[in-house]
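Note that one protein chain of the assembly has been removed; the remaining protein chains are unaltered in position.
Chain naming follows the written order as A and B, and within any one chain the residues start at number 1.
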Amino acid sequence: MLRGGSEALTPAFVSFLGMGFMDLHFIFIQLFNGLILGSIYVLLSLGLTVIFGTLGVVNFAHGALYMLGAYTAYSIVTLLNLHFLIALLLCPVIVGIIGILLEKFLISKLYKLPHFYNLLLTFGIMFFIQDAIKIIYGPEGEPFNIPEFLGGAVNLGFMVYPKYRLCIILVTGFLASGVWLFIVKTKLGAIIRAGTDDSEIADALGIDIARIFTLVFGMGAALAGLAGVLAAPIQDVQPLMGMNFLVETFVVVIVGGMGSIGGSILAGLIIGELVTLGIIFWPPMSTTLIYVFMAVVLIIRPRGLMGRVAFFE
Amino acid sequence: MKKGSVVGFVLMASLFWLVCPANAADTVKVGVISVLSGPLATIGNGEAWSAEMAVEDFGTVLGKKIELIKRDHAYNPGVANEKAKELYEKEKVDMIVACPNSAAALAVAQQALIHKKPFFSTSAGTTDLIGKQCNRYIIKWNYNDYMLATTVGLWGAEHLGKKWYTITSDYAWGHDLLKHFTAALKKKGGIHVGNDMVALQTADYSPYILKAMKADPDVLVLLNVGPDTVNSTKAAVQYGLKKKAKIVHALLFEPNIRGAGPEVFADDYVAGSWYWKVDNPGAKEYADKYLKKHGERPHFMAAAVYSATWQYLEAVKRAGTTDAEAVIKALEGHTFRDMFANPGYIRPEDHMQVAKAYLLRAKRPEEIKEKDDYFEIVGTLPAEEAFGKPGQFGCEMKGF
Partner (left out) sequence: MKVNSKYSFGFIILAGLFLLFLPFVTPYKALASQMLVFAIFALGYDIAFGYTGLLSFGHAAFFGLGAYGTGLTLIHLSIPAPLAISMGVIISLLIAFPIGYLSIRRRGIYFAMVTLAFAQMIYFIAFKWRSLTGGDDGLHGVPRPPLGFIDLRSEVVLYYFILFFFLLSIVLGIRIIRSPFGKTLECLRENEDRARSIGYNPTRYKLISFVISASFAGLAGGLYTLLQNFVPLFSLGLDISGDVVLMTLIGGMGTLYGPIMGAMGLVYLKDLLSSYTNIWPLFLGLLFVVSILTFRKGVFKELKERFLKF
């Protein structure tokens, strides 16, 4: 008789032994599930890390932007009765625009002050957005089902896996590589990197730093919005859905190294797997595991897995 | 400049005077603490609305007006504690009703004992309220976890299957539920094939559902509420577990079904103390009035609050005073019939309000003929069986 939820290690070992004797199938499904969670973390942390790296802003409103992505998807698909693909394309753009407006009219005012001012500002913005949605849509949340054309499961040979979840992994992979290529290989990406390294010099060289900042914030917001759209069918769409992810996303960014895209991707996937596997093997501590992991990483390798030494303050 | 500082301080001090409590010796004040924000607000709003309706319908008591004061505790025990203090001390309420979340209810119950005023706990399940943590100012209304487990658990173990897998929300209420449900399962010789403790407000239940499927249960028992219930059931549907096992819920409300869609919950079983179609005196009027005012049918938590508020006011009438001791004495051992319980009886040993319990099955979409008609009453359990023996949880009354 299996009993979960006790503080002792014994159930963990017992279930681990039990695992060894049963099929790879189960382990693979859980690993894939870890990739799903990891994908959401990757999308969210990409946006956060790029915003912090370039603007130096710790965007507490990121979770709220994610939630906005889910709600705009709900509005487009359920209220306006349009196809999910339209939501997938449109929602990130909408959230990106909201991000741009926030940056232009609020956040940019505080660049000259120490970083925690913008932190506080985004904190306040988060509350505001969440409550505004609560008032407009109601606090209970909205139903959002997996779109028809992506329903059902796919037989991958060694296991059968839900089609929609597979798509999340694929879309995230596609996007993450896209962002990486953009930053590393394109001219605009180079400009952004210049602005990240030293915004004053970049400014002196004639680059319109203000525009770059706005663009980057918009991009980050759009990524958060996209994560929201993708997550909506498998999560509860409700005003506080971003809160659950916020702290964990910060952990991912810190572990990966603030400002590092590769770091975010790596850390996002690792932490996604860690949480999911933690649930299987050691349920009581699955959430604490993230924090322990982060503390260990920070103490051993303070800049994060792939962070650059410049981002210390 | 000195003038500036004086003016500044006077201004600040006067701000405080704005919120001085009015002298209210000739009104009876009823306080409602519930979850009025966040995803569980559907439960809380219904409770607040019902309290309003009860106060409105009752009119006046002992020649005094009745005033209702609402507070949101956001499903948080610490906040509930503060709000209870505020209501008893500042607003000088004569009683507090509702308060979902077992830990929150326990906190409010303590405040009730400290301030010597009644607390009608309608919405929390923990049997500690009529057990280790009982006190004479608590009147436990509506249901408790033992009743839920006994009503659906005993029947479920016999008719749905013997191998159970439980998914439990990891907080006070979940633990209490698990205790009672596994006891019920044991009574019928069932096997508990596994359990998962899941943090509150978890979004993705797929790892737990997959674990459950591995254990191959006959029945999946979901010991959670609100968004956790919705997410866990959705995941069970998505991964096909629903085709292999029956699902039993600890609590399932009409708003949850309305939000996620009845296909998600079709043929699931749950226990309840009331359903809006039940044939109690005044039930239909209440359900219709509620529908008219709020556009939906009431869930049983809401109905319980209406009944508790009403019976409190009746007790005040009988006792001829709002003095807590007298009112509580007027309630102990009292039998009543209203829209909620027909009859209901308040046990003097542990202050549990008992009535018959209902076993409900969630209807399939094609069976739903009118708005919010989500359940079919499959059976009933008499009060003595559903609620067990009075005082069986070890209540030693503190208070007067």
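The rule is short, and it goes like this: contacts are C-beta pairs under 8 Å (C-beta built on N, C-alpha and C of every residue); 3 or more make two chains touch, one makes a residue touch a chain.
It should be emphasised that the depicted structure is a prediction, and the values quoted were computed from it without experimental measurement.
J.: Shown chains touched by the missing chain?
T.: Looking at the entire complex, the absent chain's contacts are A, B.
J.: Just name the one of A:L31, A:I207, A:M285 or A:L305 that touches the chain not displayed here.
T.: Of the listed residues, the one touching the omitted chain is A:M285.
J.: Would you mind spotting which of A:L85, A:A132 or A:I201 touches the chain that isn't drawn?
T.: The single option touching the absent chain is A:A132.
J.: In terms of residues, what is the contact footprint of the unshown chain on subunit A?
T.: Those residues of subunit A that touch the unshown chain are 7, 52, 58, 106, 109-110, 113, 115-117, 120-121, 123-132, 134-135, 247, 250-251, 254, 258, 284-285, 287-288, 291-292, 294-295, 298-299, 302, 312-313.
J.: Applying the definition given at the start, please give the residues of subunit B touching the unseen chain.
T.: 1-2, 4-6, 8-9, 13, 16-17, 19-21, 36-37, 71-72, 76-79, 81-82, 85-86, 89-90, 102-103, 106-107, 110-111, 114, 133, 170-172, 175
Just so we're on the same page, only the chains that are shown with their structure count from here on.
J.: Counting only Cα atoms for the centres, state how far subunit A is from subunit B in Å.
T.: 36
J.: Using the touch definition up top, name the residues of subunit B that touch subunit A in the complex.
T.: Residue list for subunit B touching subunit A: 37-39, 41-42, 168, 170, 191-199, 201, 203-204, 206-208, 210-211, 214-215, 227, 230-231, 238-239, 255, 259-261.
J.: Would you pull the subunit A residues touching subunit B in the complex into a rising list?
T.: 1-5, 22, 26, 29-30, 33, 36-37, 134, 138-143, 145-146, 162, 231, 234-236, 238-241, 244, 276, 279-280, 283-284, 287
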